[in-house]
Structure formats: structure tokens, C-alpha cells
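Yeah, one chain of the complex is gone here, protein chain that is, but the others are all in their spots.
The block that comes next holds chain A.
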């Protein structure tokens, strides 16, 4: 089981056609997720996390997006040609950022849920569909599921809507779940409930997960492996706990330091500056502009992911990272 991949993504590049030209958001990205693995994807807003997830789920609008990759394989299905892309879409589930826009405002919850069941498991009796819908709502700890089924999205709170979304995305038999900031649009009090719920469901059913979140504490708790993204590149990846304990890439160090701590003194420092323009991205390292360790080498040559010494599975893309194996 352990050496089975659910996601294999080689040399992905995504650009967006806009009026001013081509936004080269993701220049070339590799990512693998093993079966049953829970993976975290972090990075500041606008660095391409959602783009990666939407590419994997094959729901990116093209145009404006222009997607290229050497290989995209999800749960053993290759995304080649239109049929391939459709097959890939069938194998993944995705939870969106904002539950207030990811449910159809004009249809009852029961209609939206039963349409998934009718499409996925056609030809069953109405009572069976009804029973399954109630079960899946109970599985996400939804109070009064009958009433929720009979409601429209506007009648539910944000937390309830996200529970419905999670329930809906677990309805089809997919082994692989993409959660795109599932709690960003919710109250902090609800955030933990939802993440706990997601964690429990994924563990119970032994599914694979990519969790994109700004709640770093939750990412640390839930995931085993971490990808850190900056401006369309994965700058560091490794086992979650160790990476949190001793980050190597200057961006990761800054990102983790920016988290306010209960024990700390006041508000933590951020990283000065902004993500570079995707219209004319820098030739060298995309982080160089904001990096405390910047040298001339960084401006000329973009670093690639290289293994960190004596740490299997830990890679960092920086010319000046500590403990890196020199080629």
C-alpha cells in the first residue's frame, strides 16, 4: 500500500492569459502524494496553491488558464486527452474555500446531494438515496439533518454549509480529497471543529488528503508531509513535524515565524515585501527580493529542489539553505 501513489505531477506549468499578457504563475512544479498520506500545502495568499489543486481536480477554466505538464496521474488515472481528464476528475473530491459560493443558491440541499448520488449510483430507490444523504450528514456531525436537507443554502450558517460541502464531497467513492482552505471563510470558533471533522473522516476511511490552510497549527496536527509554496514554486518539502521544528528555506523560516504565538510577545513579524509580478517574474530565485540571504547567484539562477543532508524526503530549493547536500 505504502508505495502506491495517489498523485504524481511532473513539471506542471500554469499561466493565465490576461489583458496585459501572460501571468506565468507556476513555472514548473513536481508533486507526489502517496496513498493514505495526508499532505499540507502552505504559503501566502496568491502563491498558486488553489491553482495547483484546481489543476489536480481538472476544474481550472481554460482559457484563461493555460496548463502544461509532462505527466498528471491521479489514483492511477492518467490525465491525457479529454476522457483522461474526465477520469481524473472522477477520482478526486475537492472542498472549496468559501462555502457560501460553493453551494447552488437556488437548489435545496437535498436536491444537490441527491443529484450526486443519482449520477454516481444510478437506479436506486428514493428511500435509499434519502437514507444515504442522512447518513452522510450524520457523518459530518450535522445537527437536525432532516431539516438541513429540506433547506436552501441561505438558511444555513457558514459552518453548516461547510459541513454540507464536506458531506457532499465524501459522497462519491474517491480516495483522494483536496481541501482548499476549508476554514478560511469561517469563524475561528468553527475552524477547529471543521478541521477536526475533516481529520477524523480522512483517517477513518483511510483517504489521502491535500490540505491547503493558513491555520498552521492545524496543518501541523493533521498532516504528515508538508509542501511550502512561494510564488508558484515549491520551495521546501519534508516531513511536517521536523520541517516545523527546523525549517531550512528562508521563506519557510519567515512564514513560520510570522505565526502569532500565545507565549510570544505581541504580534509576530511578517516578511517584508510582496510576491513578485507574475507578468515579468524574476529570472533567478522568485524569493530573492525579500530574502535576507540574497546573493548575486540568487538573482542569476533559480534554485531547484535538492535533498537535505541525512533527512530522507526533505528537499529545499535555495542556494543558501543550511545542511543541503552540495552536488
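Quick notes on this structure:
Convention: contacts are C-beta pairs under 8 Å (C-beta built on N, C-alpha and C of every residue); 3 or more make two chains touch, one makes a residue touch a chain; residues count from 1.
Convention: contacts and distances are computed from a predicted model.
Between the listed names "Peptide/nickel transport system permease protein", "Zinc ribbon domain-containing protein", "Alpha-L-glutamate ligase-like protein" or "Inactive transglutaminase family protein", the UniProt record for the complex's undisplayed chain reads "Peptide/nickel transport system permease protein".
Touching the chain that is not shown, out of A:103, A:243 or A:271: A:103 (per the contact rule at the top).
Residue A:168 is the one among A:6, A:168, A:197 or A:222 that touches the chain not shown. From the options A:15, A:112 or A:208, the residue with contact to the chain not on display is A:112. Contacts to the hidden chain, counted on chain A, fall at residues 54, 57, 59, 61, 89-90, 92-94, 96, 98, 101-108, 111-112, 115-116, 118-120, 152, 154-155, 165, 168-169, 171-172.
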